[in-house]
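Step one of this worksheet: look at the structure below.
And now, chain A:
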Amino acid sequence: MPPVHRSVVYDWLRHDKKFPHVWCPGCGLGILLGSLLRALVESGLDKNQVVLVSGIGCSGRLPVYVDVGSVHTTHGRALTFATGIKLAKPELKVITVMGDGDATAIGGNHLIHAARRNLDITAIIVNNQTYGMTGGQYSPTTPLGAKATTAPYGHIEPSFDISALSATAGAAFVARSTVYHVTQLDQLLGQAIAKPGFGVVEVLSPCHTNFGRQNRLGSQVDMMKEFKRKGMRVERWRELPEGRRAESIPLGVLVDRDLPVFGQSYDRICDAASRRGEAGK
Partner candidate 1 sequence: MSGKAARPKPAQTGESKVSFFPAWCKRCGNCVAFCPRGALKRDQWGYPVLADPDRCTSCGLCEMLCPDFALSVGEAGPKPAGAGAPRGSRVAPTTSPERLAPEPNGGEEDGNG
Partner candidate 2 sequence: MSEKQAQTLGRVETRLAGSGGQGLLLAGLVLAEAAGLYDGREVAMVQSYGPEARGGASKAEVIISDQAIDYPLCTRVDLFLALTQEAADAYCWDLKPNAWIIVDSDLVSHPPSSKAVRLPFTAAARDKLKKPMVANVVALGAIAEITGVISRRGLEKALLARVPAGTEALNKKALALGAKLARDAAGQAPAEGPATAHTEDM
């Protein structure tokens, strides 16, 4: 049992914003929202220390429900706004919430550079394998062969592995979970928030309304049961023989490493530059 009770999330919900929220019944974003709030409370952060930044899409609507400073930006650009906020006020805990299309298609460039730069930002990437808000078009994470409103004959492009992409690009912390594995999700979000440097948490979430319906995957309950069936702790997954790994989804902390954090490096530059300026006087 966590030291703080689950119900504290109600304190962090923004009550002048009308509930129920905009998402479809059963959407994993609501589960993620609760998980994120518990992780924030668990981290001991004050509401005034946290800024939530999102892009466009279903995930973009998440920050508005949270009683913190929240910025709903343009499609794919959440990380750029977050970078500005973090540079301007390094004391703030800046968390971005993006979807898979948001983060790896239109915002893919920003994602890899944010990871490379390693600014102290937490990026939550909700992967539902489709563009849900616009009606189920294929995204960079849509599996090969899957149906989408823009892939009526089946999807022919290989998909991104968001976690592997982030790790390769240089993120200090990369983790994956699903909205079914919600206790693990709580922990991983907490770890990512605590980690100095760029942390990515990939959250698999069902879009039964668009992706599930087109691909006959049943309700969100069925899709979450699939997460339950396939999800495996990464430590166990790594012990699987190579040929059997594709059947399961590795969950947990995939990368956790100490790298130079942009803000600290920049502070050193400032010190050097101001010393040189004084020496020149």
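Miscellaneous remarks
Everything below uses one rule, namely that contacts are C-beta pairs under 8 Å (C-beta built on N, C-alpha and C of every residue); 3 or more make two chains touch, one makes a residue touch a chain; residues count from 1.
A quick word on the picks: all candidates are chains of the complex that A comes from, given by their letters.
All of these numbers come straight from a predicted model, not from anything done at the bench.
Checked against 1 or 2, the single candidate touching chain A in this complex is 1.
Residue ranges on chain A touching candidate 1, taken from their complex, read 1, 4-11, 13, 15, 18-21, 23-31, 33-35, 38, 179-180, 182-183, 186, 219-221, 224-225.
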